[in-house]
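Below is a structure I'd like to ask you about.
A single protein chain has been omitted; all remaining protein chains appear in their positions.
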Amino acid sequence: MPMSLFKRSPWILHYDGSSCNGCDIEVLACLTPLYDVERFGVVNTGNPKHADILLVTGSVNERNIEIIQNLYRQMPDPKVVVAVGACACSGGIFARAYNIQGGIDQVVPVDVYVPGCAARPESIIDGVVSGIAALEQKRKRSA
Amino acid sequence: MSELIVFLIAFPVVVSGVLLVVTKGNIRNALVVGACVVVAAASLITVFTFGNGNALFFGLPGGVTPGHLVLVMDAAIAVFIVVVSLQNGRVVAPIMAAAQLGIALYLDLGGHLPDPDPSRLFWFDRLTMVMVLVIGIVGPLICIHALGYMRDYQRSNPMIRGRRTSFFFLLFLFLGAMFGLVVSNDLPMMSVFWEITTICSFLLIGYTRTEETIGYAFDALNMNLLGGLGFSVAMLLLSGQPDGMDLARLTAGPAGAALLPAIALLCLAGITKSAQMPFSSWLLGAMYAPSPTSALLHSSTMVKAGVFLLLRLSPAMAGSAVGMMVAFVGLLTFLFASMVAVTERNTKKVLAYSTIGSLGLIVGCAGIGTPELVWVGVMIVIFHAVAKALLFLVVGTLENRLYTKDMENFDTLLSRMPRVSALALTGIAGMFIAPFGIVVAKWTAIRAFLEVPGFEGATFLIIMAFGSSLTIFYWGKLLIKILSMRSIEPYERSVEDRVTRYEWFAEIVLAVGVVGIAAGLGWISDHVVGPYALAAFSATPRVFLNLSPAMIIVMLVAVLFLPALALWASRRSDYDLADFYTSGRTANAGHLMGAALGGTRTVTLRNYYLEGVIDGSLVFRSGTAVCGVILAGMVLVGLVVRA
Partner (left out) sequence: MNPLAYGLLFVVVAPIFGGLLAGVDRIVSARMQGRIGPPLLQPFYDVGKLFQKEARQVNPVVEPLLLGHVGFMAAAGALALGGTDLIFIAFVFALAALCLVLAAGSVNSPYSFAGAERELVVLLASEPFFILMLAAICKVTSASTFAGVLASPVMVALELPGVLLAFLFVATIKLRKSPFDISTSHHPHQELVNGLTSDMSGRLLAYVEMAHWYESALLCAFVVLFFNWSVPLGLLAFAIAYGLEVLVDNSTSRAKWQLVLRSTWAVTLLFTGGNVLALFLLGR
């Protein structure tokens, strides 16, 4: 297999669980002229079939378990999951709510945890870069 | 040769007579299959004994002429029409039939009809050859298919009284009359066969004898009788002309001013029979008849009689105002019918509009009348006969198995009936998909339109561009439906096993025919259609079809691509048909998806019919009006000029 191109073209699917939408705004901020992640070939695809990285903000509740699992299942291999923000990592301030299961790792395997409430764009980009490294490892393992 | 021709006409008629008295199913099946084999063989033998391909003229054995037999037949037809119409309380048809009989009586008993040359009753050339093969091969296949189809049709429509004896009687009578029509050189003789096809189609359309179909049958009768009346008046106008009743001499070259009004009336006859725009509604009504009727009327008989006459008349009307008006009627019909087809859900009606459109192209080509365009016209006749017969038979099979004609219900057909799908895809490929077949004809037609000067040329080009794009749209929708897949229950798989062997036989032979014609395109052009077009116009030799090897490769890939894909795909089971994207909701391969409150919903995907942009009935009415005005102008101006 020639040089891996994943690090030059990481395509992202952003899913928002139970959250205050603070992290979502920061994720979108990454696409703005200030951060311009497209410089690194990042595309926000909005479609699991095209995505390499599942970027989840917010926590898991009873109703979105099925959705998250389906989206994860529909992403073609290799794929990684990046949990962005306190809620996605552990359930955050919603953790004890009656309908909350907890962090994303309760339903799908998470490769990178990005802390913060809300997570800052710099750390989100850092999380994606770490995700690319994980993606690379998975590709090598399967090859 | 003359014995063969007489056999071709008489044998189906005799068989039809025998079928009228055979009531036992098994005997009828054996008889029909045997007769079909004989008809097909006889037409092949006729074509092979045809010789070097130059036009042949001959009479009946022993130099007999039909004499007053023509009048007797005319009278019998008129009496039949009057009786049947009055029984059903219709008055228009009897008036026209009586008028026709009056003209026939005047011509014959008044001694205005010149004695036909006993050696020039029949005319056999390459166009006749094409027509004999179309009638003699596609026709019998439809009859064989009908054996299987009609049994199931009667089972699934128990309210309709079975009249299968008369049904098969009519099919064979129709074939006999068509053979007679395409070999006749003597106009009065031809008009008898012309009227027989009118009556056969009338009876076939009214087969179910419901209020609705009887209405459609009389629509068809009225319109075709109007055409027949045109034919009679044309003969009246021609009766004073030397050689006026000799079709070959009449169409040997551009007609003079004296002949043009008669040519215009003959064109009117051809246009009614080929269901062009003011008269399209009769063919749509014919869709309510059993599918073999539709297949027969649409592909090998009836409408082909109309375009056959127009192609014959093409050299006579070339370059005249009559020819231009015929061309406009044909090409406008192509455009309008294609537009309506886009808005139509009923598959049989889509096929009907597609037929009207394809015939419109042929009529348009015949009207302009250059060797290239007559080449195009005959090519479309061949492709259309085989591919459209296949499609109608397949839709008939689907209708009997799935109890629907709605295009939307053919969803996931590839999973449910893979072999039938492959046949349907072959038919559609034959009609349009590949740059072969009708597309090659369209391509040549566009090239030829570039040579037509002035307003007409530009208009034809624009009509062609829009018309052929519309055909992509409606065929594309049908293809999408056929090609989709889902997981199916075992009982659904067994549906295909109930297709009768008669249906399989007819459809497979036609599908092979479609591929064969595609492969033999160059040969057919060089040896049959090309020489005919040159001979009809006494034109200098030229190459009609210049295919490079690369183009032939693209064509063959394109024609075999979809059917092969269908057969291959239906055997694959290692795909997750449930894996389609539904915003993360759980969906299953049987088309159910999760919905609110834990329920499930069926995924239904429906085609676009361009509501709000194209209004089908408005388009149909405008087309009828526009073409009606052109046609009325053509006939009236001719008659006024003549007077």
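So that you can tell them apart, the chains are marked A and B in the order they are listed, and the count of residues begins at 1 in each.
The rule is short, and it goes like this: a residue touches a chain if its C-beta (ideal position, glycine included) is under 8 Å from a C-beta of that chain, and two chains touch if they have at least 3 such contacts.
Remember, it's a predicted structure, so these values are computed and weren't measured experimentally.
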- Message: I'd like to know which visible chains would be in contact with the absent chain if the whole complex were considered.
- Response: A, B
- Message: One chain is left out of this view; which of A:Ser9, A:Asn99 or A:Gln137 touches it in the full complex?
- Response: A:Ser9
- Contact partner of the left-out chain, one of B:Asn29, B:Ser166 or B:Ser484: B:Ser484
- Item | Of B:Met1, B:Leu556, B:Ala569 or B:Leu639, the residue in touch with the unshown chain | B:Ala569
- So which of A:Gly17, A:Gly58, A:Pro78 or A:Gly103 would be touching the chain we can't see? A:Pro78
- Item | Contact with the hidden chain (one of B:Val6, B:Ile214 or B:Leu461) | B:Leu461
- Can you list, in ascending order, the subunit A residues touching the missing chain? 1, 4-6, 8-9, 11, 14, 32-33, 36, 38-41, 43-47, 49-50, 52, 74, 76-78, 139
- Note on the structure: Had the left-out chain been drawn, it would touch subunit B at residues 342, 414, 433-435, 439, 442-443, 446-447, 449-450, 453-455, 457-459, 461-462, 464-466, 468-470, 472-473, 476-477, 479-480, 483-486, 548, 550-551, 554, 557-558, 561, 565-566, 568-569, 572, 575-577, 579-583, 587, 591, 603, 605, 607-608, 610, 612-613
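Operating definition for what follows: only the chains that are shown with their structure count from here on.
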- Item | Whole-Å gap between the CA centroids of subunit A and subunit B | 61
- Task: Under the touch definition given earlier, write down the residues of subunit B that touch subunit A in their complex.
- Result: 579, 581, 583-586, 594
- Message: Going by the contact rule set out above, which residues of subunit A touch subunit B in the complex?
- Response: 15, 47-49, 66-68, 70-71, 74
